[in-house]
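Up next, chain A:
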Amino acid sequence: MIPLSWYLIVAALLFSIGLFGVMSRRNAVAILMSVELMLNAVNINLVAFWRYVWYDNVDGLVWAVFVLTVAAAEAAVGLALIISVYRSRDSVVADELDTLKN
Partner candidate 1 sequence: MTTDQVIFIILSVITLGTALLVVTLRNLFHAALALMATFLGVAGLYVMLDAGFLAAAQLLVYIGAISILLIFAIMMTRRLMSADEPAFNSQVWAALVTAVVGFLVVLWAILRLTGLGTEDLSILWRAPVDSKPIGLDVLPYIQNSVAAMGQAFVDPNGFVLPFEIASVLLLAGLVGAIIVAWPKAEDEES
Partner candidate 2 sequence: MSFDIVEFLKSLVSLNVAEYLKTVVGDQAWVNFVSDVIGVVIISTFCLLIVIFLIWLERKVIARMQDRIGPNRVGGRYGLLQTVADVIKLLIKEDITPAGADKLAYWLAPFLTVIAALLIWAVMPFAPGVIGVDLDIGVFYVLAISSASVVALLLAGWGSNNKYALLGAFRAVAQLVSYEVPMILSLLVPILLARSMSTVDIVEAQTVPFIFVVPLAAVIFMISALAETGRTPFDLLEAESEIVSGFHVEYGGMKFGMFFLAEFISTLFMSGFFTTMFLGGYRLFGLENLVIGDGWAIGRLLGLIIFFVKMFAVYFLFIWIRATWPRVRVDQILNFNWKFLVPLSLVLILAIAVLDKVIPADAGIYARSSILLLANLLIAMFAIEIMRTVARRKRKESSGDAAMTIDESEHNDVHDAHDSHHEVAAAH
C-alpha cells in the first residue's frame, strides 16, 4: 500500500529540483528542460489526486493531458525562440540575452 502523501512528496521534490534548475542554469535549453520537470511534477499530483480522491470521474486524467499539451506547445515555441536567438546573437546563455535591459 502506498499512501497519497508519498506521491505528493515525490512531486514536491521533483518540482523543487525543476525550480532550482530554472533559477540556476545558464543555458536556455537547460532552463527549458527544468520547466519540463516542473510540469511533470504537476502532472504527478493531478494523477495522484485523481486516483486517491476523485476516482469516480476522469477530470484529473483529462487535465493531465491538457498539461501535456501545454508542455508540448511550450517546448516547441521555446526551442524555436532559442534557435532563433542563437542565430542572431550566437549565444544561448540566458544571462547574456539582455537586449531589452535599460
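The candidate set was assembled so that all candidates are chains of the complex that A comes from, given by their letters.
Just so we're on the same page, a residue touches a chain if its C-beta (ideal position, glycine included) is under 8 Å from a C-beta of that chain, and two chains touch if they have at least 3 such contacts; residues count from 1.
Only a predicted model underlies this, so the values are computations on that prediction, with no experimental measurement involved.
Would you mind flagging which of 1 or 2 touches chain A in the complex?
For chain A, the touching partner among the candidates is 1.
List the residues on chain A that touch candidate 1 in their complex, please.
1-10, 12-21, 23-27, 29-30, 32-34, 36-37, 40, 43-44, 47-48, 50-53, 55-59, 61-62, 64-66, 68-77, 79-84, 86-88, 90-95
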